[in-house]
Structure formats: C-alpha cells, structure tokens
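For this depiction, one protein chain was excluded, whereas all remaining protein chains were kept in their positions.
Residue numbering begins at 1 within each chain, and the chains themselves are lettered A and B in the order written.
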Amino acid sequence: MEKKSGFRNVAVGSTLCWITLFVVIPYLIVVAYSFLTPDPSGTVSWIFTLDSYREIFSPVFLIVCKNSFALALSTTVLTLLAAYPFAFFLTRISESIRRTLILIMIIPFWTSSLIRTYALIILLKANGIVNTFLLSLGWIDEPLNLLYTQLAVFTGLVYTLLPFMILPLYASLQKLDTRLIEAARDLGATSPRIFFHIILPLTLPGIIAGSTMVFLPALGLFYIPDLLGGARSMLIGNFIKDQFLVAGNWPLGSSASVILTLLMFLLIAWYFLSSRKINQGDMREVI
Amino acid sequence: MKQAFKYAYLAFIYLFLYIPILVLVIYSFNDSRFSTNWQGFTFSWYAQLFEDGPLMEAFANSLIIAFSSSTIATILGTLSAFAFYRYRFIGRKVTYSFIYVVMMSPDIVMGISLLMFFITVGLSTGAATLLLAHITFCLPFVVVTVYARISGFDRNILDAAKDLGATERRMFRHVVLPMLMPAVIAGWLLSFTLSLDDVVVSFFTTGPSFEVLPLKIYSMVRLGIKPEINALSTVMFLMSLVTVTVSHLLIAKENR
Partner (left out) sequence: MMKKLFLILMVLVFPLASLAAGNEVYVFNWSEYIDPSVLKTFEKETGIKVRYSTYESNEAMFAKLKLVKKNGYDVAFPSTYFVERMRRYGMLKPLDRSMLPNMKNLNAKLLDKPYDPKNVYSLPYMWGSSAIGVNARYIKPSSVKSFNDLWNPAFKGKVLLMDDVRDAFAMSLRSLGFSGNDTDPAHIKAAYEKLLKLKPSVKVFNSDSPKQPFLNNEVYIGQIWGGEVYQASQENPNIVYIYPKEGATFWADNMVIPLSVRNIKNAHAFINFMMRPDIARKNCEYVGYATANAKAQALLDPKTRNHKAVYPDNRDLERGEFQADVGDAIAIYEKYWEMLKTR
C-alpha cells in the first residue's frame, strides 16, 4: 500500500478535521460544562464540582432513561419489521422504476414533521377521520380512543423514522446476489432456511446501520411522543431540554447528555464482546 | 400468490406514507385559520402564500441550506466511510465513535454547544454557521449508510485494482464509487430530509438575518399554524412529484 497517496491524505485529513472541529470540540465543551457549577443567571460559573453527577443518579433520571430506552427499542423493532419486507420487495421490482419508487417513498418526508404529525392527529382524534368513518359505517357506537395512546405514539414514530430504516436496508439488500438464493433453493433449502442462513446474514450490515439510525435519534426524540401520546411521561429529550431551558441548570443537562453517551458506548462494547464470542467472526467490519 | 403479497405490501406502506399527506393537502383548502376541523372550502391560503414574501424567503433559504449541506455532507461522508474502511490512521476508532455521539446527541445539546463553539472562535451566526451545523448532523447518516454497504465488499476487488496499477484516487473513482452509488444516494436523501426538518439546532446556529422555514413553522404553534403552511407543503409536494415523474419518464425514454 502506498503510504504517500495524496488521496488517502485528503480522505483521512478531511474526516479528522471535520469531526475534531465540529463534533469533538463542541462535545468537550459539553463535558467541561458537566463539571461546572450552575449559575442562577442561566449559564454556569467556573467552579469545578461533581455535583451534577451526584445529582443525576436519582430515581427520576433512571425512570426517564428506562422509558426512553424502552420506547426507542420498541420503535426500532417495529420500524425494522415494517421496513425489511418493503426494502426486500423493492429490490425485487424491475430496475427501471425502482429508483423512482424510492424517491416517491421519500417525498412525504420533505414536509415538516410537525405538519405531518398534525395530519396524524386529524386522522386519530375523537372527532377525526377514522372515528367519523367507523361511526358512519355503524361499526362502532362511540368514538374509539385512538389519540393519546401507545398506538398513536408508535404510529407517529414509525412513520417519522421509516426512511432511516428503509434506505440503508435497501442499499445493502440491493447488492444481494440472487444467484446465491437460487443455488440454495436448487440444493433443496426451505424458504425460512434460506432467509435465516443466507439473506439475513448478508444483509446484517444494513440492518445494523438502519437500527442505529433509528434507535439513536429516537432516544432523544420527544416532540412526537408528546403530541401524540399526551405528554404524560417524561423522556430523556424532555429532561435534558428542561435542564437547559426551564431550570437553567446547564451542568445537569450536560451531565445527562454525557451519561447518555457513556451508556451507549457500554451497550456497543457489550455488543462487540458478545457477538465476537458467538461467531468469532470479525464484527468490527460491521459496527 | 407471492407476487400479489409483494405488491400488496408495497402498496400498504405507500398508503401509510401518503394518507397523512393527503389529509394535509385537503386541509390546505380548509376555511379556518386556527382549527383542525373542516370549516368549508377556500383557495385563499394559496393566494396568501404567494404574497407572503418572508415565508417564501424562509422556504428558499431552507432549500438552499438543505441542498448544499446534504451535498457537502454526502461528499465528505462518503470519503470518510471509505477512509474508515480502507485506511488505518491515528484516532480512527475514536473519530468513528464520535459519529455515534452526533447521532444520539439531543438537539438542544448540539445546538447550544455548536453555538458556544462558533462564538468562541469568533464566527458570527448566519447562513455560514447554519450550513456548518447542518453538514455536521447530516454527516453521520451518510457515513453509516455508506459504511454498511462498503463493509460487505470483497477486499480482493480493491487489491485486484491496485495490482492493475490503479492509484488510490482512480480506484476510488472507478471501482469503489460505482459500487457504493445506491448507498451514496440513500445518504444524500436522508441528509436532505433531515436538514429540511431541523428546528432546534437551526434555532441556535442561525443568525437574525437568515430565517429558515422550520423555525417559522414551529414558532407559529402558539398562535395556531396557519393553513398557509399546508398550502406551501402541498405546492412543494406537487413540485417534487412532478420532478420525479418527469425525470423518470426522461430516463425511461433514454433507455428505450
């Protein structure tokens, strides 16, 4: 490998520069703030303290974390279940219209998510389209309780995050060699076997990429759950926002954010270790 | 049977995605400023929309930022994914983990920390800082999408290209990039979508002279979102649909 390649320097250099400047340094500011003393005027005073970390491990924060993780995880699973067949079938469609179909899938998402969520409310509310329709058919006697339920929250979250699962899945399913499937079928493999032993492992990178891109943003999301779920419980996103904006406790908000990142890395590390133990394969390639 | 299920499922998802859009299109003709209940038919929101200079300006600003940030993030992100895959360099793992940090950072933390950074280095907020911020939060989505595709590659192909005397740059341009294309396009589309919808990071990183559409929409909430926004969404939606259809027809014609 030629070490002096100019191209290598550009690729590596731009990556390092951008991430250091606009990610690492701002993140270090957040870490620094988490060790400072909150100042009543709204920001911080420059006195080192561990108070924020002492304060953060409260039952409230743990419940908030648990709620957010549970919500993000179930959203990820639901999104994956909805998106996988979609992406798979899409790759089985004639190439001439496939690209157009992808674009038609993404166009709805160029409308503000707030406006789309309001549209969902119009559908689900007590005097909304779904209830009016069912009532007029005579299938129900009084409006169903649809809005401000778990169902509404998950509908909204899956709706919003779907393209973040579909696109990476599609990108990895699309290169799947169909000859492999045909060969397996010729050798007498059943459909479930083909799926679990050939298709699934080969599309694992796409599944992991999609799940990451749904799970991580879903952790901090709160606008959609609040609007559709009635805001009766608090999520990490609310918690951190409140510390910065309402309570004026920037150090506590910062430390919550830092703890969130640490938790995430523990999860990823645990995933590394367990997956390496299981198949001794080099999972580094995947994550 | 199997074919039928395939088409039925695809149709089901498209229906799921388009029903809310249909609702918002219908409500752009609703003769009520405040409500989400039907009050009668009107074209007045469209008439108002085309006279609302500041709203159109914010919309244009949003499109400019979304287009440029997603394009730059896609170029940078594709290069980064390739660098992470192919090269060993100091800080590789640390840098890669920070990709995840961006993805999971709550918007408010990212917005405030970037603003503090911009102030510290003496950049005054405006279109430039907004662009930098948008590129930054789009970047991870490109990197992760492209990396997922690249990681399934057979390394032998790259080695073969090298054996045939290709430089790194030529190999990337002529061997790697064509194979990555679906992921690159996917990354661009995701970035464009994200940038067009961001509120909180934009609020903190833009300046007083550069207003973008999502900020305008979200700050309407307290006084009631005007159906003018629905009208704007409808216009934009139709424009995208027409563009996609025309380009599809053109490509189909070319191929014939």
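Observations on the structure shown:
The definition used in the following text is that contacts are C-beta pairs under 8 Å (C-beta built on N, C-alpha and C of every residue); 3 or more make two chains touch, one makes a residue touch a chain.
Predicted model, so just to flag it, every value in this text is computed and none were measured.
The omitted chain makes contact with just one of the residues B:I112, B:L130, B:I150 or B:M171: B:I112.
Among A:I93, A:L200, A:A247 or A:L267, only A:A247 touches the chain that is left out of the view. Annotation: of A:A126, A:I140, A:L180 or A:L266, A:A126 touches the absent chain (contact as defined above).
Of the listed residues A:V30, A:L147 or A:I224, the one in contact with the hidden chain in the full complex is A:L147. Considering the complete assembly, chain A touches the hidden chain via residues 40-43, 60, 63-64, 67, 121, 125-128, 143, 147-148, 226, 230-234, 238-239, 242-249. Taking the whole complex into account, chain B touches the unshown chain at residues 32, 34-37, 39, 52, 54, 112, 115-116, 119, 124-125, 199-200, 203-204, 207-209, 211, 215-224, 226.
Following the convention adopted for this analysis, only the chains that are shown with their structure count from here on.
If each chain is reduced to the centroid of its CA atoms, chain A and chain B end up 15 Å from each other. Taken together, the chain B residues at the contact with chain A in this complex read 6, 9-10, 13-14, 16-21, 23-24, 27, 36-37, 76, 79-80, 82-84, 87, 89, 91, 95, 97-110, 112-114, 116-117, 132-133, 135-136, 139, 141, 144-145, 147-149, 151-152, 162, 167-169, 172, 179, 182-183, 185-187, 189-190, 192-193, 196-197, 213-214, 217-218, 221, 225, 229-230, 233, 236-237, 240-241, 244-245, 247-248, 251-252, 255. Taken in their complex, chain A has these residues touching chain B: 1-2, 5-8, 10-12, 14-16, 18-20, 22-27, 29-30, 82, 85-86, 89-90, 92-93, 96-97, 99-116, 118-123, 125, 127, 129, 159, 162-164, 167-168, 170-172, 174-175, 202, 205-206, 208-209, 212-213, 216-217, 219-220, 236-237, 240-241, 244-245, 250, 253-254, 257, 260-261, 264-265, 268, 285-286.
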